[in-house]
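Missing here is one protein chain; the remaining ones are kept as they sit in the complex.
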Amino acid sequence: MNNVPFKGVIAYPITPFDDNEQIDIPLFKKQVELLVATGAHGIAPLGSTGVMPYLNDTDKEAITEATMQQVAGRVPTLVGVSNLTTERTVYHAKFAEKAGATAVMIIPMSYWKLTDDEIVKHYDTVASKIAIPIMAYNNPATGGVDMSPALLKRLLEIPNVTMIKESTGDIQRMHYLRKELGEEVAFFNGSNPLALAAFSAGARGWCTAAPNLIPELNLALYAAIQENNLEKARNVFYKQVNLLKFIVAKGLPRSIKAGLDLLGVGGGGFKSPIQPLSQNEIAELDCILSAIENEVYQS
Amino acid sequence: MNNVPFKGVIAYPITPFDDNEQIDIPLFKKQVELLVATGAHGIAPLGSTGVMPYLNDTDKEAITEATMQQVAGRVPTLVGVSNLTTERTVYHAKFAEKAGATAVMIIPMSYWKLTDDEIVKHYDTVASKIAIPIMAYNNPATGGVDMSPALLKRLLEIPNVTMIKESTGDIQRMHYLRKELGEEVAFFNGSNPLALAAFSAGARGWCTAAPNLIPELNLALYAAIQENNLEKARNVFYKQVNLLKFIVAKGLPRSIKAGLDLLGVGGGGFKSPIQPLSQNEIAELDCILSAIENEVYQS
Amino acid sequence: MNNVPFKGVIAYPITPFDDNEQIDIPLFKKQVELLVATGAHGIAPLGSTGVMPYLNDTDKEAITEATMQQVAGRVPTLVGVSNLTTERTVYHAKFAEKAGATAVMIIPMSYWKLTDDEIVKHYDTVASKIAIPIMAYNNPATGGVDMSPALLKRLLEIPNVTMIKESTGDIQRMHYLRKELGEEVAFFNGSNPLALAAFSAGARGWCTAAPNLIPELNLALYAAIQENNLEKARNVFYKQVNLLKFIVAKGLPRSIKAGLDLLGVGGGGFKSPIQPLSQNEIAELDCILSAIENEVYQS
Partner (left out) sequence: MNNVPFKGVIAYPITPFDDNEQIDIPLFKKQVELLVATGAHGIAPLGSTGVMPYLNDTDKEAITEATMQQVAGRVPTLVGVSNLTTERTVYHAKFAEKAGATAVMIIPMSYWKLTDDEIVKHYDTVASKIAIPIMAYNNPATGGVDMSPALLKRLLEIPNVTMIKESTGDIQRMHYLRKELGEEVAFFNGSNPLALAAFSAGARGWCTAAPNLIPELNLALYAAIQENNLEKARNVFYKQVNLLKFIVAKGLPRSIKAGLDLLGVGGGGFKSPIQPLSQNEIAELDCILSAIENEVYQS
């Protein structure tokens, strides 16, 4: 598959802050190292998990560079460069390319609902300014616009738009992508609770923050799919589904940070208005993580 | 699994009418025979596909008896007995049991949105009057009420409510049923486009009208799942997905009847206000069926 | 306005049942008498409030005849005759006409979602069999189909379809009806909490079960609108809005029956699976009714 540098489990790091709500680069690097060391097939900084829209330009550039330094080419990198304006999206895409990113991810952020033509022009403008591949990302819940399969098809006609990440949570979208765009379309699943269904439907990869907390289970799901072993995949999926539902329901930055604290890695602080989980929610997460540990490692 | 007489592909016959909009029993029997002969693992008359809510009591009884005569014990039968009132539901459930049905299917039909307690009492009353098992059916699109997983759990505490059919089209419901109610809960998928995802998630069976038109592909999907061969299941699913989407989008009675006409079996007439598909829609269905035939039988 | 026999407050009686879940005609007549005596501008039996879909043919005919006897021409009557099949709708429409109904109300009940053409044909067939006017009723929440303004426009081209009742709860629908179909289109509001907004938008009448409990306030709202006194209308609307919200939230049959019990009139029993409000809900309704009484009659 031409110009599609990812498959498997693409891990999304968080962005940790210090007590003054400034980004904490040393802790970020430690968290990235853990993702690489535990086997993630790709690293994707500045995603929703990384609260990219809450960061200023300086922060984004520091996170990009820290990622490149820490990953050091061991696995491919996918840097989020989305912005409300086309001009700023171009700026960040060029920065990421220059810093050494393998590819960039772009969601058509949308305060005013964009028309299909506006979205195509947006991607086309950015794509023409860089040489690395682009993953088009569809997530109406955060981006505010739902790109139809027909629109995604148009985007894939732009030469370096080579990958699609679907996070609508609608498995029928993935059927359509696979059926209409051909078996070779590189579609990635961004909805954690759909991980099993999406791999069953033929997704090439899974974009997820879960490897910050349970990398073995995430990788085992992909391995079972690769082995064409559905029973094993189902079994390993049901071991992790409660965690996947929890981190989505509570918000990825909040729940991943709480989980990293519980695991002793350290999640770092938040940027207001986002606040930590409540004590009850942290206790619930602790239960879920402990149940997984018991089930996985003592059996 | 105790008192769960179904697994695999449960086929739903239509109800054909003659030119005076009266039920056509000989044609119905011919259609049922075809479902049994082509290998369906169960037969379910008087479902949504069989336009049960549009029939009067005499019609329903005639369809029930014709099913029993034609199936003649070769496979188990699942008779739809739902009604807006509890009294009529009891009446039809008792009739089905006496006629020899293996089990009955009940959706809590709801003009006025029912409370959880009302639904439990409704099932409890019916269940106490019959000895055969009940499949509780959740389909907010036709029934008007969406039964939560918690409510389904309550229903399963009634001794002869032993099976659940889920048609919300939400794969996460099935994850919940499997995870919360235990691996042994007998849940059946009623959403055609979710057939692959539901079997991947562990569904015990698939309730579908598709075997009226493409029984081989439907059965091949289940066989691949039984063999734990995900690649084969995916491959056979993508061969049938366009048909599954079409029959759901256009309405099962309309599209199955049109398909039976195209296949030379004969679909019979409709009961007003429901009318046949338009000529354009029939031509579209013809294309889909021809594409399947070419792909399946010439390769 | 030609062939539009209603304006103002059209009151919907409930259908009371006895201890054996049989209809209680003497109590029904008492309840209808109260509606007429307290000033309702029209009486509409066999609506959703009257649980029409739960009744058999004999019950419906008895309710129709009892209404005619009790109203005795003092105000116009609007009888619900909707049915899933066209044949049964024709049957009940003819019965209502013969019994003396001023007009009939028809919602396109829909287990299988009907196409626009099917709906037009349904109304056209019924309309051709009777001479009295028809009110077309749009309520996706109970009927299962949402008739677009364009479809309603088509229905109004049938000679004796002369009135529209809108219950989507979307005030913009009423704007469209008024703007596109002309000032003279007879549209009625069926959404209780929209009573003020709908009259402000030009609705000719309000179809409501509330006059069973608070006829003075309902009539006072219409009177204020007739006087072009918006401040007074707003004032009287806010006095009743909590009751209007309650009866919609809890279901009209349940809450009106509970209210009639509280008022000493007697609401009668229910038909299973529908059950009475809980004690807490009845206490809440009592508070709302008492607050209204204090505010209205002691000031």
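For clarity, chains are labelled A, B and C in written order, and residue numbers in each chain start from 1.
We adopt the following convention: contacts are C-beta pairs under 8 Å (C-beta built on N, C-alpha and C of every residue); 3 or more make two chains touch, one makes a residue touch a chain.
Predicted, not measured: the structure shown is a model, and the values here were computed from it.
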Contact list for the unshown chain, restricted to visible chains: A, C
Residue among A:Glu33, A:Glu118, A:Asp146 or A:Asp261 that touches the chain left out of view: A:Glu118
Residue, one of C:Gln22, C:Asn56 or C:Gln172, that touches the chain absent here: C:Gln172
Hidden partner chain, touching residue among C:Val120, C:Met135 or C:Leu196: C:Leu196
Residue touching the undisplayed chain, where the options are A:Thr85, A:Ser128, A:Ser148 or A:Ser290: A:Thr85
Among A:Asn3, A:Thr142, A:Thr168 or A:Asn228, the residue in touch with the chain that has been omitted: A:Thr142
Where the missing chain touches chain C, by residue: 171-172, 175, 178-179, 193-194, 196-197, 200-202, 225, 228-231, 233-234, 238, 241-242, 245
Footprint left on chain A by the chain that the document does not show: 21, 48, 51, 53-54, 84-87, 108, 111-115, 117-119, 121-122, 125, 142, 144, 251-254, 271-275
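Throughout what follows, only the chains that are shown with their structure count from here on.
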Contact graph of the chains (line, ring, star, complete, other): line
Shared interface numbering between chain B and chain A [over half = same, under half = different]: same
Whole-Å separation of chain centres (CA-atom averages), chain B against chain C: 35
Where chain A and chain C are represented by their mean Cα positions, the distance between them in whole Å: 52
Distance from chain B to chain A - Cα centre to Cα centre, in angstrom: 38
Touching two or more other chains - residue numbers and ranges from chain A: none
